[in-house]
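Right after this comes chain A.
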Amino acid sequence: MKLNVLLKENLGNMVKKFEEPADKRIYITIDRNNLLKCAEIIFKNLDARYVIASGIHNENNFEMLYHFSFDKDGVIVSLRVYLDKEKPEVESLVSLIPGIEYIERETWEFFGIKFLNNPNLKHFLLPEDWPEGDYPVRKK
Partner candidate 1 sequence: MNILNVVLLSIVWSIFLIAAGLLILGVERKITARLQWRVGPPWWQNFTDIIKLSAKETSIPERANRFIFIFAPIVSFLGALAAGVIIIFSLLYGISFRGDLITVIFLLTLPYSGLILGGSSSGNALASVGSSRALKLTLACELPFIASLVLIILKSNLSTSIYNIVNMQKNTGINFFSVSGFIAFFVAFWGSIGKLGIVPFDLAEADTEIAGGALFEYSGILLGFFKLTKAVLFIVVPLLLIASFFGSFNVLAWILEYLVIFLLLIIVKNTNPRLRIDQSLRFFWKVIIILIIASFVFMKI
Partner candidate 2 sequence: MKKIIVPLGPDHPLFEEPEFFILHCDGENVVDVEWQAGYNHRGIEKISETKHWDQVTFLVERICGICSNSHPVAYANAVENLLGIDIPERAKYIRTIISEMERLHSHLLWAGLAGHFLGYNTVFMWVWKYREPLLDMMEMLTGNRNNYSMIKIGGVRRDINDEQIKALRKTLDTLKTQNEMLTKVVLDDPVLQARLVNVGVLTKKDIKDYGAVGPVARASGVDIDVRRDNPYAAYSFIDWKVITRENGDVFDKAVVRLLECFESIKIIQQCLDRIENKKGEILNEVKEIPPGEGIGRHEALRGEVFHYVRSDGTSSPIRHKIRAPSYVNVPTFKKSCIGQTISDVAIILAGVDPCYCCTERVSVYDANTRKKKNVTWTEIVRKSQEKTKKLKKS
């Protein structure tokens, strides 16, 4: 079965928007509350490889992209989640993917996005005494 069909079938009505802007690149927008469920389906059931997550600061909101790779098809699937501008919070995926701990810590200190249930949310790349509330990669 083609991967895009498979994804649509498995994720069902959790998909808010399904984009394929280029060959072998799929962007799926989902709701923030469904993140853990969707990630589990993609990572566990469909056996994708975790690549990375990236935070983005937009004008009106924050955005988290979780990139997964399907190596047999050579496709990158990115889960897109929009977060509040005032209080950016999202569920942590550490329980699912142990390796994601570091990027969540990094995103937290760069953007101020809080990852609920990440047990180790402390400074990783920046010094311990970095001023609180100063998030260097946010847009000014």
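The set was built so that all candidates are chains of the complex that A comes from, given by their letters.
Here is the rule we go by: a residue touches a chain if its C-beta (ideal position, glycine included) is under 8 Å from a C-beta of that chain, and two chains touch if they have at least 3 such contacts; residues count from 1.
Everything numeric in this text was worked out from a predicted model, so none of it was measured.
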{"item": "Touch assignment for chain A within the complex, options 1 or 2", "value": "2"}
{"item": "Candidate 2 contact footprint on chain A (complex, rising order)", "value": "21-22, 24-25, 27, 49-52, 54, 56-57, 65, 67, 69, 71-76, 78, 97-99, 101-103, 106, 110, 123-127, 136-137"}
